[in-house]
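Complex shown without one protein chain; remaining protein chains in place.
Now for chain A:
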């Protein structure tokens, strides 16, 4: 049977649907792998053995009864970021505030996964409330990068990416507010896509910054990621900001791209995302990837997006402002942590003590920044200005997409840094998301696909591909074509990860 954990989701689905293996065997193989390596990686906050095997069994029974698979991914295991609500598992968002909280309802993404017969293995680690770029801000301890256990797996969705890189799951779900799907994908050598804002329902996604948050698919291959994209995407009346339009044909685009021809595709290289602060090995891998695209027939031009330089400061006003309001509900009154309720204290005191004890330092920092930025007398100067920058960035994108079909850049300026290296320097940490943030502010689609290893440290580098809103399929086509060319001869990049703990 071979090692099932080394197969792609598409390969696993084919075997399960052809009844060559059972979904239970596939789930069990991944549960065994988790048991073997997650002590060192710490990708998971919660593993649901019983639930996973039960849903795998349900898939097997349906297939044995002669039913068609519920979806192209029926029977394939998945790691779910612990920011989506699940009625049968805790949802903690990496925070002490929600330790042990089991929501009474499923997120729309969770529901769609279940309906598609995807087997949810468990919930993955993350920076507290998705605030961070290293998963070091999790209240439950950091996740480690399978490429080098002393390094960060990116964040906030480090658990999901590490689970993929360590072969604990072939698919994962992440959320991307400023790069939390793409940057972890880049530093773990995995694929991650941030769909167009509104492409995937946010219902049941515990909000960090409502106007930026977007759930999305993660995988080890572009096709797997596209298959998952189509399972979770689509209009949801429960999310007023979700788009009522057909899901972009990303699977077809990935298959088309895999044919290896990018003739007629215009690729724009973002001039502003290179130079100082970028690791040489990252730039070298990026430039090699661009050459590869040219070799595949793409027309490559340089494009300037001058306002992208203001994206980072604008982001760090908008995201904290929204988070200060979104996280106000954690007040010990209805659910979650409650501290100091000894009968002598007022509700207000209990609220204050709980929030003091329940939130970590990065969450508190952002709540304070946001509260300040929204205060009367400061609103126009901070939140108001940031919204204007947002408009300018959207215009830069619009102008660029007049000239090219997709934009490319490095996903993040460096490879995975060491755990603790940037823990005391929030500004250095924030720079991890320099290249990913513009797409969150503008709401367009964007993804990261591995583009080799940096010379100096042998760690994975990510190629970011950005597409216009609801043109998600364009980036999948380019990514799939590139992926085929990249692996020609050398084999899958994801297979070059060292054995965990070896």
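The rule is short, and it goes like this: contacts are C-beta pairs under 8 Å (C-beta built on N, C-alpha and C of every residue); 3 or more make two chains touch, one makes a residue touch a chain; residues count from 1.
FYI, contacts and distances are computed from a predicted model.
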From "Sarcosine oxidase gamma subunit", "2Fe-2S iron-sulfur cluster-binding protein", "EfeM/EfeO family lipoprotein" or "Aspartyl/glutamyl-tRNA(Asn/Gln) amidotransferase subunit B", the hidden chain's UniProt protein name: "Aspartyl/glutamyl-tRNA(Asn/Gln) amidotransferase subunit B"
Among A:307, A:321 or A:494, residue touching the chain not depicted: A:321
Listed residues A:58, A:76, A:93 or A:500, member touching the removed chain: A:93
Candidates A:22, A:85 or A:180 - the one touching the absent chain: A:85
Hidden partner chain, residues of chain A it touches: 84-85, 91, 93, 98, 101, 103-105, 107, 202-207, 209-211, 237-241, 321-322, 324-325, 328-331, 333-335, 347-348, 351, 371, 374-376, 379, 383
